[in-house]
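Here's the structure, in structure tokens; my notes come after.
The complex appears here without one of its protein chains, the remainder shown in place.
Chain lettering (A and B) follows the sequence in which the chains are written, and residue indices restart at 1 in each chain.
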Amino acid sequence: MGRVLAVIIWVLTLGSVSLFFVRKWWFPEGITSHAPALDRQFLITIIIVGIAFVAAQVGLGYMVWKYRDTGDRARATYSHGSSRLEVIWTIVTAVVFIGLAVMGQSVWANLRFSQAPAGAFQVSVVAQQFQWNFHYSGKDGVVGRTDPRLIDDSSLNFIGLDYNDPNARDDAVHSVLAVPVNRPVELILRSKDVIHNIWVPQLRFKQDLVPGMVISVHFTPVRVGKYELACAELCGQLHYAMKSYLLVLPEEEHRALTELSQDDFQVQMTQLLAKYPLPPTP
Amino acid sequence: MAGETHEAVHRHEPPKSFIRKYIFSLDHKVIGIQYIILALVAVLVGMTMSLLMRLNLSWPGTNWPILGTLFPGGAPDGMMTPEFYLSLVTMHGTIMVFFVLTTAPQGGFGNYFLPIQIGAEDMAFPVLNMLSFWVTFVGFIVILSAIFYSGAESTVGPIGGWTGYAPLSALKNAGPGQGLGMDLWIISIAIFCVGSLLGALNFITTLLNMRTRGMSLMRMPLTCWAWFTTAVLALLSFPVLLGAGILLFLDRNAGTSFFIPGGLYVTGLLSGVDDRFPLHTGGSPILWQHLFWFFGHPEVYIAILPGMGATSHILATFARKPVFGYRAMVFAIFAIGLLGFFVWGHHMFISGMSPYSAMTFSILTLSIGVPSAVKTFNWLGTLWGGRIRFTTAMLFAIGFVSLFVAGGITGLVLGQTSLDLPMHDTYFVTAHFHLVMGVASIFGMFAATYFWFPKMFGRFMSESLGKVHFWITFIGVYLIFVPMHTMGMVGMPRRFAQFTEYEFLSSLHPLVMLVSVAAIVTILVQILFYFNLVWSIFKGQKAPDNPWDATTLEWTTASPPPHDNFAGHLPVVYRGPYEFAVPGAPNDFVMQTEPEVVEQPIAVEGEGTSGNGDEGRKH
Partner (left out) sequence: MATRVGSTRPAKKQGISRGGPKVPGPNGKGPRGNGSRGEEDDGGSRRLSPKAYRLAMWIVLAAVVMMFAALSSVYIILSASNDWQPVSLPRMFFFSTGAILASSWTLHNARSSLKGGRPKRYRQWLAATLVLGLAFVASQLLAWRELVAEGLYLSSNPHSSFFYLFTGIHGVHLLGGIVGLLYLLFRFRKPERWLDPEGLDVSSGAVALYWHAMDVLWIWLFLLLLVWR
């Protein structure tokens, strides 16, 4: 029984590790400037985790194999433990684990401890059940005033944009997020009703949109393309279908798009969505 | 103390009537079994729900005629609606976390064995003990009614996940699933909090005051340490959830705004414009998350610590060896419990909380890995040099160690702020917490069941059925939960009713099917366990009082133990709990009650007594 158990534990360990090792199912390729650093941190972590996992399971299997009761009526070793060993493995794990935790902060600090750099492209995001609204400032670079009292679903004014505000005249609101490549992007996140979460796997990035709060986050996309955008915080009935796209456009194409007024913006966006394919799935 | 008479040995006559004996019993053993039955029923419900969830994820859009009959609102014509799926997610999580993982390990096995293991006749407050069970039972009835409730405005039970994030849970008009079912969900949890608090009060008082002579703290079995720490965690965390639940209930029903900010626009209505959506202002949704996770994280340890205790206990017994580093094990339990109160923020890295607090929480979180690793090393150390007997209980205990490592270790990934960015709310998280807090805890309970069954019913459970149960379950859970990690890496989000909408998830289809098939097989195998339980109560092989050659107090009394546990003679304890393989002793185990025998070589005598933490005999 002991040997069977040991072998099963080892086989399961091998199977688990190889599932990660073959990399058939892995992160989609990152498209932001912070993605390589994050992926590297993940790789370091998963290697350490993998080594610890394998060591513990192999050790467990070894104990189970070696120290099975063989019926020779010999007794177990009488030992209450070893303080020296306890101290050693406490210190070793503490150093490794806390070291990992500290290392894991660098990407975080770069992304979150600072404001968006000057010259970042700003988009105001307003999430609602079960739809994304991306509010573009247009040519003037200033978004128009919004007021929840002006929200009118029948006229498709989902974010309550005040059309009397001069800044609002060139604004465009669309359900697709279009950003320029190689330029910092700042998202200003709001929610109209419940908590949502903006998420594009390729961005290596996720952030809640909390009603009553204005949360500003930033990142820099470095690869042109079309990517799926999802809500990652349970927001109700159609949470699974709260889908949109992220378009990372070449600088020129993006400028041309954002200088369009609302109606032309819609038309152009439809063309761009058709132009760029989704990244191939493995 | 005046006017007392000396009474006969059998002082506490068991109650005669059926109701006092089995229903409203004051006997901690009966109450323990009641808790276990409650958990067995609850886990059946929770498992059925996970089965339905897997069916929906793997074969979306299929008609399951029986569902149409049972849930005309949630599954019209037998086809599950997304809101029904989300309601299943919510109920599965709530039932499993509260009514299975909190009741069976603590209320069930803790209630039954804590008093016996410390040599007490009962809990300190038997009436409170009875109340705590029946309060919990009422909570269970309320949560069950939540899913069957189809109100006018809502066709399904509550939607919110077991975390019930506000303001989704605080707004009655935020869609189906926020109707009366959500109120029932809150009420059920509040009731559960009260029941758990009564239990915790009892556990702590009993352990600190009712230990028999010689049972010093450092002579207690590790199970007792685990139950004690769990009780302390429950005592300090459940009141916070109760308070939060009251606030949420008021937000929903009294128009207050603790968790609801101003200016919300929900399903076509602006807050405060008319009566259908009263004015809310000044609340904070993140506050609910802080309060919830302040409770929620210790709750994770409430679920797993008793499993750790049982595993240590069973590993030592069947390795025929003292627990390696008893003292370190006790400190590790405490360290995990204490740190558990300072890491709740790791659930909230991307919630809009200050990034600096996130960093602090992250570092504290990874330091919880240290005592967890210490426990793992000590379990391996316990097996080292042992003479392992592979009973079903032992198999499950070894399985616990394996699964605890497999599930716990990915905490090192999720606990890092930056790695949480891609991982948060994906199946990676689902896999992590199911393995460590769900499956590992349940393995601890399976081990406890096979181990203590002979004591509880005087009969063995069938070992051959038990082994089949173990092998399939052990392999099954690996097949279910390991692939979920890679799903999460690809980016599969939790709590999605369907994966059909997203192109990037299509490559995961084979894994989704694999997980579902493994889940169905694993769930079906549990029937074997239920059958084994019931069959063995009546037909199992008769067990002697100490069938496993174990050392602790529960094995000194009859199987099943008499009403007052020790038939009027409280045992006296002379040594630590895991004195196996003592050199020179006649057997390979020395009971805790065995008095010191003055033998010829005095040198051998002197050391083994205080036992724990000694480095063994080297000279």
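Observations
Just so it is clear, a contact is a pair of C-beta atoms (placed from the backbone, for glycine too) under 8 Å apart; a residue touches a chain by one contact, two chains touch by 3 or more.
Bear in mind the structure is a predicted one, so any value in this text is a computation, not a measurement.
Considering B:79, B:138 or B:235, the position touching the chain not shown turns out to be B:235 (whole complex). Among B:179, B:283 or B:386, the one in contact with the hidden chain is B:283. Note on the undisplayed chain: of the listed residues B:55, B:131, B:511 or B:550, the one touching it is B:131.
From the options B:247, B:300, B:343 or B:511, the residue with contact to the unseen chain in the full assembly is B:247.
Of the residues in chain B, those that touch the hidden partner chain are 1-9, 11-12, 118-119, 121-122, 124-125, 127-128, 131, 135, 194, 197-198, 200-201, 204-205, 208-216, 219, 235-240, 242-244, 246-247, 250, 254-258, 262, 278, 281-284, 287, 291, 294, 566, 568-570, 572-575, 595-596, 609-610.
Just so we're on the same page, only the chains that are shown with their structure count from here on.
Chain B meets chain A in the complex at residues 82-83, 86, 159-161, 165, 167-168, 171, 174-178, 261-268, 270, 283-286, 319-328, 350-352, 355-356, 358-359, 362-363, 365-367, 369-370, 373-374, 376-378, 380-381, 383-390, 395, 398, 401-402, 405-406, 409-410, 412-413, 415-422, 424-426, 471, 474-475, 478, 482-483, 485-487, 489-491, 493-499, 501-504, 506-508, 511, 580-583, 588, 611-617. Against chain B, the residues of chain A that register as touching in their complex are 1-2, 5, 8-9, 12, 15-16, 19-20, 25-28, 38, 41-42, 45-46, 48-49, 52-53, 56-57, 59-60, 63-64, 67-69, 74-83, 85-86, 89-90, 93-94, 97-98, 100-102, 104-109, 111-113, 128-129, 148-149, 151, 153, 160, 192-195, 197, 199, 201, 204-208, 210-213, 215, 228, 230, 232-241, 243, 278-279, 281-282.
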